[in-house]
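The structure is given below, and queries will be raised subsequently.
Left out: one protein chain. Kept in place: all the others.
By letter and in written order, the chains are A, B and C; residue numbering begins at 1 in each of them.
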Amino acid sequence: MFSNASNFVHGSDMSTFIIGGFAVFILVSFTIIMILFVVKFNRKRNPKATQVKDNVMLEATWITLPTLLVIFMFYIGWEGFLPMRQDPKDAMHVKAIGRMWKWSFEYPGNKTSDTLVLPIDKSVRVDLLSKDVIHGFFVPAFRIKEDCVPGKNNYCWFIPGELGDFDLICSAYCGVSHSYMTAVIRIVPQDEFDKWLTAQKFKTAGKNLGYQVLDKNGCVACHSLDGSKSVGPTFLGLYGSNVEITTNGTDHKVIADNSYITTSILEPNKDIVKGFSPNIMQSYKGMITDKDIQTVVEYLKTLK
Amino acid sequence: MANNTTHTTEYKVLARVLLVLMFFTFLTISVTTYHLAAFSVTVALLIASVKGFFVLTYFMHLKYESTLLRILVAMIFVLYAVIILITFIDYAFR
Amino acid sequence: MTETKKIEYVSYLDRQGEYKGIFSWIFTLDHKRIGLMYLYAIMVLFFVGAIMGLLMRVELIAPGETIMKAQTYNGLFTVHGIIMIFMVVIPGLSVIFGNFFLPILIGAKDVAFPKLNRLSFWIYITGCILAISTQFLKKGPPDTGWSFYAPYSTTTGTNVIMATFAAFVLGFSSILTGLNFIVTIHQMRAPGMKFFNMPLFSWAIYATAWTQLLATPIIGITLLMLIAERLFGIGFFNPALGGDPVLFQHLFWIYSHPAVYIMILPALGVISEIIPTFCQKKIYGYKAIAFSSIAIAGVGFLVWGHHMFTSGMSDQARWFFSLLTFLVAVPSAIKVFNWLATMYKGSIDLKPPFLYALAFIFLFTIGGTTGLLLGSVATNVQVHDTAFVVAHFHYIIFGGMGFAFFGAIHYWLPKMYGRMYNMKRATIAWGINFVGFNLLYFPQFILGFEGVPRRYYDYLPQFQTGQVISTIGGFILIAGLILMVINLVQGARHGEIAPANPWQGSTLEWQIPSPPSLENFDEAPVIKKNPYDYK
Partner (left out) sequence: MSENVKHIEVHRDDEAAKLGMWLFIFTELLLFGGLFLVYSVFRAKYPANFHEGSLELSVTIGAINTIALLFSSMTIAMALTAMQKNNKKLAMQLIAITLLMATVFLFNKYIEWSAKFEHGLYPGSPLMPHLDRGHLLYFSLYFFMTGLHALHIIVGMVLLSVCFFRVRNGGIHSKKYVQLENGALYWHLVDLIWIFLFPLLYLIT
């Protein structure tokens, strides 16, 4: 009756079915009673109201019955939920890292990927991390949602049960491109997964130090390194170039030098490059050291 | 309407309450010189609560106020304690 | 009981004090005039918020960019939320009808502190101006959502400080109003009026006022911390400095969940007034309804965590909050049962206020039972933070509080202005509103369950049908609202003169002339009977 996309679909949908069914029942019966009363006791038909005495037994009944009912519903929901917090010891660990506005995944053995590829019928525990603000790890088909809170190690786990591609979307509001922060979860047979994983490139290890600073602070999510236009201006060829900017409503041109780049990191909304919106980038004041800024500047010089 | 119903608290009573409060202040300071470890928070808060009780009862005249007001004041502290407790249902089991 | 007195009767609308003309309103201490000023301010703000909502609906009529950029959209839903929640719905019923009718319902001449009442009004207006000004200041409107979740709210470049400060100021006004009402109910009841002789609307206002008083300080301090966080980087909510973003959510919801009850309790009170009048029956289970208001307010303080089921709370906290959430449904259910029982064997007059009450029960039931799906941890993972939540709280807040508000204004307008609106047009507007409302919000339940998150600027093409239906519903609803307001304004200005008791109500406000005179009762009433004594 329910899909088998993950092992939780049954528990969650069963609760939905029972509680939702009850909701429909209540709604329909209230509506019928209201219509019935309105027709039957209409002033035209029933010009004189009959006063009715309070009945303690009746009151007690409709206090007790709903109480028992809601406790039952709570129990159903808890039963459906509990397995979601009991991840098996042998589950494969994958890290899902959310940052504005991109998902990336880290596999054991220091491999990374932008698509979450997983073997079918194997339990996997996803550790949820965030680089900046709160993101939500939401896979509608799997009935899974848990927030990626910076500084906290949340997790979720599941056993995928169907092959194919599923949508992973960000459910916690995270800024201007919130609705575009999506990724694909691809469920494949085990042998295909093994082949895929070996083909994946290693993490940034070996990359330039300047790149690591940019990556650590999430800069590359909005500023491309290859000249393509993203949320913010590209870094390619930035250093030393002529930039058209708007400061306090006046347009002028500056050379992108050390001080310009430092200002852009610490006071990003002071100078706005033509064609981009203000107030999207946060200030990194107090979050990045002067040394790191210098590393970034040196690195940007190499991007010609 | 009832006006000027406040009980007049004698100077002597107020002075005595001050002495009690001073005593507990010195007590709480001297207690910290012993290392009570986990209990130090409990003891400090306990002493603070006693002091608070005296301020509420005598300085703020709660002793002579209506039962309703006394219940309300108690309720606020209970409500606050419950909120702290519930928050710690989350934090204590993380 | 007072019409026969020799004192010449002059309506509060005509009688001016030491100030003349417009100043007789600005400096007024009369609770009725303050209530009316709130009414005008809130109606304006409501339409500003509604237009923002409509713009968002138009944006969502097709995938991709339709009429605005993503940043504009984010600013819109944030300011829509701030206006609707902090300026319209939270004060809403209690400041307008609470101010106007609470003293009358308990047989008092005014609230306990008239000057404080005037002060809260002007603090409220200040807060509104501050919040609206964020739209026009340099950094642009806040884009955090009305919930100001850290750390996004502490890092975004937009004008969050001004918006949070505005919410802080509005909170101040809310506290002072609540304080005023509690003291009024305790000290100002007419001779002979015991607590259990009070009409149920007063009970609802009483429970609401306590919630306002005790919950609002928590949001006050939270917003101050947020401002300090932005100004000095104090680090309470910033994980980079050791802080805890989830702590912000705890503090925020310790207030904002009770705030939901601040919104809905007066609405439940209004319905408890309308139903007996139009059934000509004593309300069934008076004490059960009165106590359920208190119970909702009390338990409502302890369930805030159900907004945070996916934030990584401990499992113990999850089951605790889930269980209490289910339990808080019971008192609401008791009220509905009692209302239905009141209708039984009544003599039902299908006038517009009663129609709004019926619509309220229908919409509130949908909103309440979908709340069970959100409160159950297993289903919460699917519907949390999706359009389902949007639909759920609009059913509760708009379908519940909003429709009760419309019911209240149709019920009490003849008393407030001494004039009657056009019944037929009011009924037509009700029909349009009801249909438009359901078209607007019901599809969002389905969209949400299929996995459309809330606060999404864009969506996949397969969801377009639902979004289009929803947008069409939005236009129908706004048309109905405009028709309703035009009818009410015309009625209040040029309608036929209303009698003192057009609906044969039995509570105190119907025993005095319409509109009431300055001091409500020219002779202090002595209460010897129940509020709902129908023969």
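Convention: a contact is a pair of C-beta atoms (placed from the backbone, for glycine too) under 8 Å apart; a residue touches a chain by one contact, two chains touch by 3 or more.
Computed from a predicted structure; not experimentally measured.
For the chain left out of this panel, the touching residue among C:Val183, C:Ile294 or C:Ile428 is C:Val183.
With the whole complex as reference, residues 15-19, 27-30, 109-110, 112-116, 175, 179-180, 182-183, 186-188, 213-214, 216-218, 220-222, 224-225, 228, 231-236, 241-244, 247, 250-251, 254, 518-519 of subunit C touch the missing chain. Where subunit B meets the omitted chain, the residues involved are 1-6, 8-11, 14-15, 17-18, 21-22, 25, 28-29, 32, 35, 40-41, 44-45, 47-48, 51-52, 55-56, 58-60, 69, 72-73, 76, 80, 83-84, 87-88, 91-92.
To be clear about the criterion, only the chains that are shown with their structure count from here on.
Taking each chain's centre as the mean of its C-alpha atoms, subunit A lies 31 Å from subunit C. Rounded to whole angstrom, the centroid-to-centroid distance between subunit B and subunit C, based on C-alpha atoms, equals 37 Å.
Multi-chain contact residues of subunit C (touching two or more other chains): 246, 315.
Residue numbers of subunit B whose C-beta contacts span two or more other chains: none are found. Of all residues in subunit C, only 186-187, 214, 246, 250, 254, 301-302, 305, 313-317, 320 touch subunit B in the complex they form.
The touching residues of subunit A, counted against subunit C in their complex, run 8, 11-12, 14-16, 19-20, 22-23, 26-27, 30-31, 33-34, 37-38, 41-43, 46-52, 54, 58-59, 62-63, 66-67, 70-71, 73-74, 76-81, 84-85, 128, 132-134, 136, 138, 140-141, 143-147, 149-152, 154, 167, 169-180, 268-269, 277-283, 286-287.
Within the complex, the subunit B residues that touch subunit C are 1, 68, 76, 79, 82-83, 86-87, 89-94.
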